[in-house]
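I'd like to ask you about the structure that follows.
Part of the complex only, each chain left as placed.
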Amino acid sequence: MDLQYGLELVGTFVFAISGALAIRELEHDMFGAGFTGFITAIGGGTLRDILLDSYPLVWIGDVVFLYAILAGILAAFTFTNFLSRLRKTFFLFDTLGIAFFTVLGVEKALSLGMRPEIAAIMGMFTAVMGGVIRDTLTNQIPILFRKEVYASACLAGAIVYLILDHLEIARDLNLLISIVVIIVIRLLSMKYKLSLPQLK
Amino acid sequence: MDLQYGLELVGTFVFAISGALAIRELEHDMFGAGFTGFITAIGGGTLRDILLDSYPLVWIGDVVFLYAILAGILAAFTFTNFLSRLRKTFFLFDTLGIAFFTVLGVEKALSLGMRPEIAAIMGMFTAVMGGVIRDTLTNQIPILFRKEVYASACLAGAIVYLILDHLEIARDLNLLISIVVIIVIRLLSMKYKLSLPQLK
């Protein structure tokens, strides 16, 4: 439980950094950057909890999450150049972030008594909807709709978690496998420029 | 009740198809198409139920709706060309869909004890907000803001339903009249290229 809480905080921190840096090229001011950092960090989990009627929202019930976000935004402001040069590192961080948030979202939905189909959707939403809301507010095409394998990797990982959970595999092992599945799908699809087919 | 449930499922199925096909020209992949199909199908009813604090959401409480959406997305994937050529058929389906969802939304709000003014807004939201959210996420101007008579036809039909309901007309007859009103307004406005005046 403590490990999960710690990882959730780290994920929130990382998402706040990536959100704040995401609009660097858009010539927004620091307030705009902080705002997108905040939205990116809380968006997915907030949407999930509103859909599931699970209150209070995580960041409203536990103020530590707000401070993790604030720390992420300040880090983005202070080390803008340094962090921007770390593109590869960031890609890894973001991939880790979506992998972990997917599994967190699945587990939260299951703990609220949801069916596995709903839990899979909630896992994916937790991971990607913060970025989708950020991109929509800043008038960009959400990453979800670009060619990359992104949200589909999360959905695949969520389904793997649910299958292994159904097979009653130990939770820790399941967490590890599902997270690795998401990371591997994302890394391989980037390396070999794989994408899903288009409708024609 | 069974008829209503069946029609709601058919409406959900049709909206999922039209949502999945809507982004065909945007070069999104199959995952993106499925995602927009899903959002289009659930968006309006989900927004309505969140605003009215009515939980569980329809598609979360009854998994059959999820499978209707999945079937719609798979139909869009399998018969893409065939369905795309059916423009006129689709226009009719969409018109039927918004007409039916408008009345469903009004009835749901009334059944939750809402005033008629709120019920009219909820009817319109149920019909059009799924498409509005889809268009916003994909960076397009929502159909609501284009020149066509679209959401205003839904609002007119909702008001007709509420007036007839106030006059204590039999529900089945009222359903039929209100749905026909919406369809006729939409068809006539398309045929004669009618539109509401602009502000100047």
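A and B are the chain letters, set down in written order, and residue numbers restart from 1 in every chain.
As a convention for this text, contacts are C-beta pairs under 8 Å (C-beta built on N, C-alpha and C of every residue); 3 or more make two chains touch, one makes a residue touch a chain.
Computed from a predicted structure; not experimentally measured.
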Original post:
What is the copy count for the full homomeric complex in this file, when 2 chains appear in place?
Top reply: 3
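We adopt the following convention: only the chains that are shown with their structure count from here on.
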**OP:** Could you give the separation in Å between the centres of subunit A and subunit B, each centre being the mean of its C-alpha atoms?
**Re:** 30
Subject >> Residue ranges of subunit A touching subunit B (in the complex, touch as defined) >> reply: 50-53, 114-115, 117-118, 132, 136, 139-142, 144-145, 147, 151-152, 155, 195-200
Original post:
What part of subunit B is in contact with subunit A in the complex they form?
Top reply: 20-21, 23-24, 26-33, 35, 46, 50, 55-57, 60, 63, 66, 76-77, 80-81, 136-139
